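Quick one: structure below, then a few questions.
Only a single protein chain was left out; the remaining protein chains are all shown in position.
Note that the chains take the letters A, B, C, D and E in the order they are written out, and that residue 1 is the start of every chain.
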Amino acid sequence: MPTIMVEGPKIDVEKKRQLVKKLTEAAVEVYGIEHIIVIIRENPPENVGISGELLADRKRNEDKTSG
Amino acid sequence: MPTIMVEGPKIDVEKKRQLVKKLTEAAVEVYGIEHIIVIIRENPPENVGISGELLADRKRNEDKTSG
Amino acid sequence: MPTIMVEGPKIDVEKKRQLVKKLTEAAVEVYGIEHIIVIIRENPPENVGISGELLADRKRNEDKTSG
Amino acid sequence: MPTIMVEGPKIDVEKKRQLVKKLTEAAVEVYGIEHIIVIIRENPPENVGISGELLADRKRNEDKTSG
Amino acid sequence: MPTIMVEGPKIDVEKKRQLVKKLTEAAVEVYGIEHIIVIIRENPPENVGISGELLADRKRNEDKTSG
Partner (left out) sequence: MPTIMVEGPKIDVEKKRQLVKKLTEAAVEVYGIEHIIVIIRENPPENVGISGELLADRKRNEDKTSG
């Protein structure tokens, strides 16, 4: 009864539907077990840090640079 | 200092109170350690997939069938 | 930079290779982000409980029944 | 399909059996859902820190004090 | 590509910025890897249990005692 947890950004319900379908297919193929649980977590960009910087700040800086 | 994380559906505060009390009693009995931390996570049905289908879609389909 | 954690049974390295490849493809398609991290956890059957019973005990009971 | 993850010290299989049974009973009572998954993780004392100190060092220091 | 997950109370964005910066510095020093991901989770006090009691109830009781 494998369980898959996904930490990602906010996505709409249609993307969640696709994500669950595709991840489950992948897991069923590899494990040979039909019963797969997927939990999707949507993290706001101010709650994620990459290389020491908040994702929220990073985006703001990139916008400035490209603006 | 065992830590218990629970992934489940949304529940009211009285159920959370019971859940924390009961899970802690179970853990204290087995580990013999008083200091137990419980973290309850409430996942919306559109963020959980079971056997490749969103829990949100599953409920809708069951409602149709039984309706 | 989505991160996927998979809780499953023990699998060999070729299956891990497939699992990482397939889960990553699924996540790239949905998130449109190339950089995906996957962490595979292999849980021994005596560390997993389903409906109140250890997976290790369940397997033993099934073996008896079918034997 | 609630999932419970327990982070604790190493325990024997009989304790795991009890832990899964009791945690599941608690969750079934509160959620009203029969199908509960429990994953037990056993962390060695050198992989756990409490208040800035490894659990492994803490135990050694307590042994010295009481010795 | 180490990943750090922090389970704590609600904090403001400036504290998140500090937390990500400091945790990343610590991890870079120890692992010698620049690329560190941090995920901050903010748990409401009614979703956390300590020694069998909700953090939300605990605070209320402390307020009464000190009031």
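Keep in mind that, in the parts below, contacts are C-beta pairs under 8 Å (C-beta built on N, C-alpha and C of every residue); 3 or more make two chains touch, one makes a residue touch a chain.
The structure presented is a predicted model; accordingly, all values stated were derived computationally and were not measured.
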Omitted chain - touching chains that are shown
B, C, D, E
Positions on chain D contacted by the hidden chain, ascending
7, 43, 46-54, 56-57
Residues on chain C that touch the omitted chain in the whole complex?
13, 16-17, 19-21, 23-25, 28, 34-42
Positions on chain E where the hidden chain makes contact:
1-9, 11, 15, 18-19, 22-23, 25-27, 29-31, 48, 50
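In this section, only the chains that are shown with their structure count from here on.
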In contact with chain D as well as chain E, sorted by label, we have A, B, C
Hey, which chain ends up farthest from chain D, C-alpha centres compared?
A
Between A-C and B-E, which chain pair shares more contacting C-beta pairs?
A-C
How many angstrom lie between the CA centroids of chain B and chain D, rounded to a whole number?
17
What parts of chain B, by residue number, touch at least two of the other chains?
7, 19, 23, 25, 48, 50
Are the chains arranged, by touching, as a line, ring, star, complete graph, or other?
other
Which pairs of chains touch, using the document's own definition
A-B, A-C, A-D, A-E, B-D, B-E, C-D, C-E
